[in-house]
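Note that one protein chain of the assembly has been removed; the remaining protein chains are unaltered in position.
This part shows chain A:
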Amino acid sequence: MTAETAPEPQSQMHWFLLGMRGIFSLPAIILMLSFVGFAAFTAEAKIPVEQVMFMTGMVWALPAKVILVGSMLSGAHIAAAFIAVTLSSVRMMPMVAALIPEIRDRRTPTWLLLIISHFVAITAWVFAMEHVRTVPREGRVAFFAGFGITLTVANIILVGLVYGAVSEFPPIVSGCLFFLTPVYFLTSIWISARHRVIYWALGIGLALGYVFAVIAPEYDILLAGVIGGTVAWWGERWLRQREAGR
């Protein structure tokens, strides 16, 4: 037992399966509870279950789907619906842009990243930012694909299964299901933060999210994100430079 052997490089399948196992994690379970709530919402709105499953797979991001359903119910023109949904989804761009440098290696083809980017939504993003550091770089794309694809497929099936069963919850249950999402996001972002700027952005984003929801409700998320994020980055960098200068 003297010779030290380098650890056997794991196959892509190994990392994919490890990502799949993330379906049994706290974030995945909380997201699935949110989708139970979403199934109840669409069942109440009388949108056919096949269409609900279709949009779960195609759109994936929960806030975008809630807006899409709202547009369908109000009979909005397809162009108006497109604008409303696309404004709510602008946040995908910086989220994906922050994730890509963490998971790709020099040989990862762009087409593969374009495909797996579809599985980015808040839960998968938070989960990936938290866990991807524990995976060697060559396995990260497979790890994320395993988690993201499994989570999406599981929720498509879940929505189909529970749609008929949950026409209406007792108010306390649906209220608690709804509240799980923000509380879970808060704890996850705090735990997964590896840079001080994340705490700053979280605090300023929460405050500005409220402020802009009151004064500019149509663009609140976008304004709070860009302005809040920039202020947080600028302030944190200023402090960092001051600390370095001393």
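Keep in mind that, in the parts below, a residue touches a chain if its C-beta (ideal position, glycine included) is under 8 Å from a C-beta of that chain, and two chains touch if they have at least 3 such contacts; residues count from 1.
Definition applied: contacts and distances are computed from a predicted model.
Asks: Considering the UniProt annotation of the chain absent from this complex, which name among "Lipoprotein", "AzlD domain-containing protein", "Sarcosine oxidase subunit gamma" or "histidine kinase" applies?
Replies: Its record in UniProt gives the absent chain the protein name "AzlD domain-containing protein".
Asks: In the full complex, which of A:58, A:157 or A:239 touches the chain missing from this view?
Replies: A:58
Asks: Decide which residue listed in A:13, A:26 or A:239 touches the omitted chain of the complex.
Replies: The missing chain is touched by A:26.
Asks: Go through chain A and note every residue touching the omitted chain.
Replies: Residues 26, 30, 41, 46-48, 51, 54-55, 58-61, 63-66, 68, 71-72, 75, 78, 81-83, 85-86, 89-102, 104, 110, 113-114, 117-118, 120, 122, 125-126, 171-172, 174-176, 178-191, 195, 197-198, 200-210, 212-213, 220-222, 224-226, 228-230, 232-233, 236-237 of chain A touch the chain that is not shown.
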